[in-house]
Each structure stands twice: as structure tokens, then as C-alpha cells.
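First the structure, which I've put down as C-alpha cells, then a few questions once you've had a look.
Every protein chain except one is present and positioned as in the full complex.
As written, the chains take the letters A and B, and residue 1 is the first residue of each chain.
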Amino acid sequence: MFNIFSLIFKYIFIIIIYMFIFSIIRLIYLDIKGINLTPTGDFAYLKLLNRKDTLPFKIDEYYSIKNVLSLGRSGGNDIIIKDPYISKKHFKIVEDEKEFFIEDLGSANGTFINDERIEDVVKLNNGDRIKISNIEFIFVNR
Amino acid sequence: MFSNKISSKTPRRFLFLFEILALLLLFIHQKDNFDKQTFINGFALIVIIYASNYILLKVSRGDNYIFLIATMLVSIGAIMIYRMDAKTGTRQLMWLFLSILIFYATYFMLKYIKIWDKLLYVYIGGAYLLFGLTFALGERKFGAINWINIKGVSLQPAEITKLLVIFIMAAYYSNYNKYKKTKYSSYLILGIMYSFIALLFLQRDLGMAVLMYGIYIGLQFIYEEDRKLIAYNIGLFIISGIIGYFAFNHVRVRVETWLNPWIYINDKGYQITQSLFAIAEGGFFGKGIGLGFPHFIPLAYNDFIFSAICEEMGIFTGMGIIMLFMILVYRGFKIGMSQWNMFFRILAIGISILFAIQSIIIIGGVIKLIPLTGITLPFVSYGGSSIVTSFMALGILQAASEDMDWQVNDDE
Partner (left out) sequence: MMNKNNNRVKENKRIIVVLACLCTMLVVLIGYLSYFQVFKAQEVKNNAYNKRTWINEENVLRGSILDRNGNVLVYNKKTEDSNKRYYKYGRLYSHVIGYSYREYGKTGLELKYNNALLDISDSTALNDLKSLILPTSIGNDLKLTIDHNLQEKSRSLLEGKKGAIVAMNPKTGEVYSMVSMPDFDTSNLNDHWKGITESEDSPLLNRATQGLYAPGSVFKVITTVAALDTPALDNEYKCSGTAKIDGYTFKDYSSRGHGNITLEDALRLSCNTYYVDRVQYIGKDRLGSTADKFMINSKIDFDLPMKSSSFPYKKSLSKTELSASAIGQGEVLVTPLNMAMVASAIANDGQMVKPILVKEIVSKNNRILESYSTEVISDVTSSIKANQIKDMMLKVVESGTGTNAKIKNVKVAGKTGTAENPSGKSHSWFIGFAPYDDPKIAIAVILEEEGVTGGTGAAPIARDIFIHGLNNIDF
């Protein structure tokens, strides 16, 4: 009895192991396809901290900042995210003399820097976490 | 779209299914004399693996594949070990539990303590200390003096040393500009590495010697600016290999039994030929779990676990294991390349090289592609210090998969 089961199971085990391998390769492949822009130069960028596949809308892993970067739900923005908790014009980041400043554009649910809601223009430091809705970015500037 | 069909949970489900089926098979096997303890153990394994994969997703923002791959490898290994000997299998589960704790401990320590790249001298000192300890307390086991026995638990200090080698390399090259000011500093590192290899030769732990050399040459190739040093290193290795061949009988034996084990089938070629019998008998699909004779292979839990798996689960499973290592190594390199912090970058690449070379050495050895040198197969083999250090290395890799660049400043 056991022998027969064992005989059948050996095929099943092999199939499962290969399905496992395949599914991982597939996921890695999708991942790589998603990251078409990995920043390599010397500029400032935002990096998404959430796992991409947990968010139900289109979003990139990296956004580089050149002069100005605006984020919101409507067209016209540099980063458009179709999340209902994000306002049409949510925030923008401005570069000034190699310093970067973030400004909330009167959003309904607010912009948080390192878990603190900002009211005014705030200077960004390397490693600051920017949170809107449940999306979190990290600001990197070298 | 395809991406909707394969969610991030899919591989975890396959892993889960694999383990449940293995438990079911065990259940069928024991239907006459049902042992409750076995089931508690098996169930505990599944819960632990599933839970720790789940927790990791919540805790770490980094890579979420490497831990999955490692747990798949552990599951295959544990099933095989359990099938050969239930008591050893249970012990393996205990080790696994401990290893996962250590994985998390390592992960958090790496993440939140920020002085790791400044401890070069500590690592070097530690490595020598471990060697000293082995020679002072060591006992000979399977022809090599590389085990120390503490209260009934056998430990292999070189398992830690191999991680220290990676840390030494990472600490050195991430502060290369600083150390470079001292003349011949890279030659000094070369001297230290060769002293490790020589000590391992004396302990007759050839597998570990080759492994450390592999890590060293790999990292040196990537980071050393003095390119002719790499040529010296390769030349030196060949020369010491030749000297080793003529000076040490135990090296000669390995080569002889590799070239033709069949004429030494009763003595020194016994292990490798038994391993080949097992693999040949298994065929592509294996004999089925419980239907082969893996006990015939000496050291079937440790070094020869790959042959035992091939016999009962088939060459296809064997190839699957190799592919799992390949993905793991690929992921490790990917982690390294997208890490901005140099110290962690080197750590990630060093650990990936470690996994790659260690699996190549032992799998290549048991299938007689290269001379056999005893070493464990990471994650799959039984052995306390082996599985613990494998998970420790994985913890380091997990930490390195997260962005560290805003935490530590490069001094470049």
C-alpha cells in the first residue's frame, strides 16, 4: 500500500519542486521587467519601500528627481498614482541649489516625513521616509 | 494577464503543498503503528516554515525569495533525513528551529548595529582564535580534525571561520582607500588567507580549504585594484596544490579515488562508489521515498545527502536542487549589485559565492565530476553547525537586500 503511494508521490514531488522553481523564476522575471529604471547616476531619487506586487495600482520602484517632481492622482503630475486616498495634487519636491524641499499641496490625507505630518515646506535629508496614504518612499540623495 | 495568475504567494503555496504531501506519505507509512510524536514534529516543521516566511514578509522590506528557496531546500533535506532515521530527523527539526531564530537574530543585528565594517582586526583575530580552539579541543572525525565537542554537541568551528573570511574581505575592500595607504596591505590579506588554507590542510579539511579559497579569489577578482596580485594568487594556489599532492597522502588518496574509484572499491573508494550506485539506481524519477537503500551510502545524512536524494527522489529532484541553488546565487548577486553600501555589497556577493562554491564542491564530488572533498550541502545536509551557519549567512544576505545607503556613509 505504502509502496504504491510512494511510487505515485515521487512524480508529484518532482512536479511540485519544478512548479516551485518555475513560479519563483516567473516572479523574478516580472520583477526585473518592472524595474526598467534603476538609478545609476548621481542624482536624487525616490525609492518605493512597499513591495510592488502588494499595491493594486501602477507604480514604479524608482522616481528620479530633476528640478521639480510632483505627485498626485490627476494627469499633469510627474507621478500619477490612482489611489483614492491620494489627492489630485498631493505634493511636490523642488530642487534649489542642490538642496531638495518638499511641499504638501493641501492634500486631504496629508504627507508624512518620518511619520510626522508636514504643514509647510520642509527640507529633505538623505534617507527621509515620505509616506502618503499607505505608500512609503525613501528619499535618496548622494 | 499572467502576472495576475502568479502572485507572490504562489511559491509559498507550493512549498506548503510539498510539505503536507510529505507528511501524508509518512502517515500512510505509519498507518499501523501510528506515532503521535512524529506528527507533532512534522506539523511543527510546516508551521515554523510557513510562519517564518510570513513574518519575514512583514518585517523585511528586502528580498522575499531567498528565504523561500532556503526553506524548500531544508524541506527536501529534512524529509530525506527523517526517512533514513526518525531520531536524526527530529534532531534536524530542532536545529532548524534554532537556525530560524538565529536567522532573525543575525538579520536584526546586521541591520541595527552599524559598526560591522570597522572590525577588520576583530574578524582576523576571531578566525585565528577559532583555529586555535579547534587544535586545542578538536577530535578526529571522518579523517579530519575539524570538530570540537561541547557537551555532546559537535561543532565545526571552520563553519564560522568561512563567514569571517567574507567579513574580512568586506571590511578590507569597503575601506580599501584607507588600508591602501599601508604598503602591501593586499599582500598581507593574501598571507592571512593562505595561512587559513594551510591550517585547514593540516586539519585535513580540504573541502573547507577549497571553499575559502573560492570566496577569496572571487572577491579579490572583483575588488582588487592590483590586478597582478590575482595572477600571483592563482599561481600560488596551483603550486601549493601540487606541493600538497606530493606532501600529503590524504590529498593523493582523493585524486586517486577520483580517477578510478573502482579499483579501490573495498577501501578508500568505498564512499564514492556507493554514492554512484545510489545515483545510478535512482534514475530520473527515483525509486520512491522509502523504496531505495540510501543506508548503503556512508555519511548519507551529511556529505552524501545529495546521492541519497537522487536514489529515492530521482535525478530530476537532484537537478531541481541545483537549480534552486542557482536561483539563490543569482538572487544573492542581484542583491549585491543593487546594494549601494559597499560593505553590504561585498557581504552579499561573498555569501552568494559561498553558497555556489559549497554546493558545487560537494555535488560535483559525490557524482565524481571532481575529486571528493568532504563538506556539507548548505541547508540540505544534517549537521548542527552546518545548518545554523547556512541560515546565519542567509540572514546576512537578507539584511543586505535592504537599502542601507542612507544609514552608513561611504567614505569614498
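Simple rule for what comes next: a contact is a pair of C-beta atoms (placed from the backbone, for glycine too) under 8 Å apart; a residue touches a chain by one contact, two chains touch by 3 or more.
Quantities reported herein were computed from a predicted structural model and do not represent experimental measurements.
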Sole residue of B:20, B:202 or B:322 that reaches the chain not shown, by the stated touch rule:
B:322
Please pick, from B:244, B:298 or B:364, the residue that touches the omitted chain in the full complex.
B:364
By the contact definition given up top, give the residues of subunit B that touch the hidden chain.
218, 221-223, 262, 265, 273, 276-277, 279-281, 283-285, 288, 292-293, 296, 315, 318-319, 322-323, 325-326, 329-330, 333, 336-337, 349, 352-353, 356-357, 359-360, 363-364, 367, 369, 412
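Rule of thumb we're sticking to: only the chains that are shown with their structure count from here on.
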Footprint of subunit A on subunit B - complex, ascending
2-3, 6-8, 10-11, 14-15, 17-18, 21-22, 25, 28-29, 31, 57, 61, 64-65, 68-69, 72, 76, 285-291, 312-314, 316-317, 320, 323-324, 327, 330-331, 338, 403, 405-407
As the complex stands, subunit A meets subunit B at residues 1-3, 5-7, 9-14, 16-21, 23-28, 30, 38, 47, 49-51, 53-54, 126-127, 138, 140, 142
